[in-house]
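With one protein chain withheld, the remaining protein chains of the complex are depicted in position.
By written order: A and B. Residues from 1 in each chain.
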Amino acid sequence: MKKNSDLLSKLLQKFSSMLPWSVALICMPLIQTSYASEPQPWQWNFQPPATPVMEQIIDFHNLMFFVEVGIVLLVLGLMVYIVVKFNSKANPKPTKTTHNTTLEVLWTVIPIVILIIFAVPSMKLLFFMEKAQNPEMTLKVTGNQWYWSYQYPDNGNFEFDSNIIPDEDIKPGQRRLLEVDNQVVLPVNTEIKVLLTARDVMHNWAVPAFGIKIDTIPGRINETWMKVTKIGTYYGQCSELCGVAHSRMPISVKVVSKEDFKKWLKKAKSEFASSDNNKMLKLAQLKK
Amino acid sequence: MSNITHDHHDHRPSGWKRWAYSTNHKDIGTMYLVLSMFAAIIGGAASMLMRAELHEPGIQFITDPQFYNVLVTAHGFIMVFFVVMPALIGGFGNWFIPLMIGTPDMAFPRMNNVSFWLVAAALILLVIAGFIDGGAGTGWTVYPPLSSADYHPGMAVDFGILALHLAGASSILGAINFITTIINMRAPGMTFHRMPLFIWAMLLTAFLLLLAIPVLAGALTMLLTDRNFGTAFFAPDGGGDPVLWQHLFWFFGHPEVYIMILPAFGIISEIVSTFSKKPIFGYLGMAYAMTSIGVVGFVVWAHHMYTMGFNVETRAYFTLATMVIAVPTGIKIFSWLATMWGGSIKFDTPMLYSMGFIFLFVVGGVTGVTLANAGVDMAFHDTYFVVAHFHYVLSISALFSMYAGFYYWFGKMSGKRYPEWLGRLQFWVTFVGVNLLFFPQHFAGMAGMPRRIIDYPDAYAGWNMISSWGAYISAVGGILFFVVLYKTLTSNVKAEANEWGVGATTLEWTVDSPAPFHTHEVTPNIIPEPAE
Partner (left out) sequence: MELKKQKSTTRVGDGVVNMRKKSSRNGLTAVVLGFLVFSMIGLAYASEPLYRIFCQVTGYGGTTRIAVFDNKGLVAKNSITVRFDANVNKLLPWRFKPMQNKITLRPGEQAIAFYEATNVSDKPIVGTAVFNVAPFKVGEYFNKIECFCFTEQILLPGQTVQMPVTFFVDSSIAEDRNTKEVSTITLSYTFYASDDQSEVENLSRTSLEIKKSVDSLRRTQIIQPG
């Protein structure tokens, strides 16, 4: 119970200090000004796409969005009309209509047609995401509590961990909760096979700008592919509840030109331990 | 004959025994409603704490991130199992099924009592679970391996499992009770196609409960034995698979959300018909729309698992099957609108909430169509877009139906009339609050904000702040509800037997307000009105 009264006083303190923050935020510009590979304040749309998959996701979503907004506005319009025309003062005598076959057929068939209109691009997108590629390299991603490890089996078979840069070490210009010590470096315009697994509990590797989001499940390898078409740095966050630091295991991918990638590989091979002698193994207690 | 009723009244218990040993559907319904309100305060408090923490980036006052995850978990369980279900099914279901079908009580009145006290015990166990051994910080989905003994040692998850077993048993017994009552005990002349739509909704809900909850029970037992008795259903090191839990949980979990919304559909149908002073448009279509929603709801579970990594053909199937549900749902929305069309509507509080329900359920429903598509779900899975979607259909729509049912039926239950101006105020405050709370979450999700995080990158601050203010306003709406409750109970204004006039054509409006302890001791005969 002591915890609760601590909570309560902290709550009250926070409330009184929140006011200036709130005012500041409201005054911030409401229009998104620049495209970047990270979330922007007041962003209400997807992060700009950096892969053909994400471009297709956005296109398909836009189709659905406009139709759905239309449906919502239609229902709203009908309800406004009802309020105006059929309130008890405007219409004292109710009708007895309980059937209208035409209407019933229309509002069954038209939604079916709309769903078919959605289903076609939906299936196209799904199968495009699945299309077997000719990957030029492989990236292996492993989820841990609470960091990611990356292995490059085709390019020197080295492995490294990617830990969050904690709040207290964040420098100005860096993004809190998104920066890591070792980024994943990948070449642009290259088809990459991604293998994913986890070492302890379920995690999920996600990069919004890529349109990638796959569960990493212990005891199982998942596979997907990606091809990033824009040089830049891209951020994502773990997307499956994995314990106390679930909010603190970000993903940071640096996509560089193919030449820069080769240069980085050389450095990385010597800097990062070979997968053969990898990781500090903690002598964990056995379950029994 | 008169001897029987006389004896009946002589043996009616009073004091605490009236409630502890109750076999009266009205009293049991009342207890469920009280439990639901009590649990709403606890579950609501959990969400207020979370929204206060998320009001700004950085850690505000929850210094133990496990406690945040425990709040996430507790909020989910409490709202689903101890607020929505007890209110709609245990509360309004128990109160109005016998009244509407013309029978004195449920088929198994004593089992009805057992059902209630199981839920009460379950709630206590669940709250305890939050405070022992660090609590269960797994989310209401309880995925292993996070929920296994390796990563959640101690008894918290086990207490939670036990609590859910009790709640599940309660629901199964209740479902048997409801189905038996509705199938066997309708008054003569009330065929299936003359039942009020609320009864249809409750019958379908009970069938969903009957078939879905046992699967949850099985899964929970498997998790319990994995954690404590050396089995390996979900543990790869024993030959098991964490993915099996997901299949079992969501096979229950998806019908569960229809269990929560079907009673709401029933309540809204009654209110819309009553207030429009017209019968429901397309009665058969409504009944069979609800039936198909319930049936199809059993074969779409894997849309909660799209990113798990199963093959594309299966994802394609689940996408299409999930989208199919939009068709019967659309039939319902348009039928409600068509019912109102040509009606003579007084927009009292129950009708306000029903209008709010219809509109906001459409908003929640269309985001559901977006999410149904496995391709697009790659962008949305486990983001706040999903949180926005399900809160629109639950925390707004189901909640609105609970409020609507309260304002519609409270006069019948208590014999007192609520102050209309206060009801409307409570509606508008709540309406503004919940929309401010959940609409910005769509944007946060599109921008990439993940779920179940105690702290977020600074860019998401704007929408989170608005959402938190919406939460505080909703809380004021909740407090106002209790003010309405208090003011009504302490007022002297009596409610009529039929508060709502010619539009109210179901049988509960033929008995006194408050409904006597025993009703329908004379079985009504139902005859249809001659066609015009």
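One rule holds in what follows: contacts are C-beta pairs under 8 Å (C-beta built on N, C-alpha and C of every residue); 3 or more make two chains touch, one makes a residue touch a chain.
Here the structure is a predicted model, which is why all the values come from computation and not from measurement.
**Student:** Identify the residue among B:184, B:228 or B:491 that touches the chain left out of the display.
**Tutor:** Of all options in B:184, B:228 or B:491, contact with the hidden chain holds for B:184.
**Student:** With respect to the chain omitted from the figure, which of B:14, B:311 or B:492 is a touching residue?
**Tutor:** Residue touching the absent chain, from the options given: B:311.
**Student:** Using the touch definition from the top, which of B:45, B:59 or B:211 touches the missing chain?
**Tutor:** Going through B:45, B:59 or B:211 one by one, B:211 is the residue touching the chain not shown.
**Student:** Decide which residue listed in A:59, A:223 or A:271 touches the omitted chain of the complex.
**Tutor:** Only one of A:59, A:223 or A:271 touches the chain omitted from view, namely A:223.
**Student:** Determine and list the chain A residues touching the chain excluded from the picture.
**Tutor:** So the residues of chain A touching the missing chain come out as 132, 134-135, 138, 140, 142, 144-145, 153-154, 157, 193, 195, 197, 199-200, 218-223, 275-276, 278, 281-288.
**Student:** Give me the chain B residues in contact with the hidden chain, please.
**Tutor:** Counting only chain B, the missing chain is touched by 1-2, 4-5, 8, 103-105, 107-108, 150, 172, 175-176, 179-181, 183-185, 190, 193-194, 210-212, 214-215, 217-219, 222, 230, 232-233, 235-240, 243-244, 247-248, 279, 283, 309-311, 505-507, 510, 518, 520-529.
As a working rule, only the chains that are shown with their structure count from here on.
**Student:** Counting in whole Å, what is the centre-to-centre distance of chain A and chain B, each centre being its mean C-alpha position?
**Tutor:** 29
**Student:** In the complex, go through chain A and note every residue touching chain B.
**Tutor:** It is residues 7, 10-11, 13-15, 18, 21-22, 25, 28, 38-47, 53-54, 56-57, 60-61, 64-65, 68, 71-72, 75-76, 78-79, 82-83, 86-88, 91-100, 103-104, 107-108, 111-112, 115, 118-119, 122-123, 125-127, 129-130, 145, 167, 175-178, 196, 200-202, 204, 206, 208, 211-215, 217-220, 222-223, 235-248, 287 of chain A that touch chain B.
**Student:** Would you tell me which residues of chain B are touching chain A in their complex?
**Tutor:** Spelled out, the residues of chain B in touch with chain A are 49, 52, 55-58, 60-62, 65-66, 69, 72, 137-139, 143, 145-146, 149-151, 236-237, 241-243, 276-283, 285, 307-309, 312, 315-316, 319-320, 323-324, 326-327, 330-331, 333-334, 337-338, 340-347, 355, 358-359, 362-363, 366-367, 369-370, 373-376, 378-379, 381-383, 443, 446-463, 465, 469, 532.
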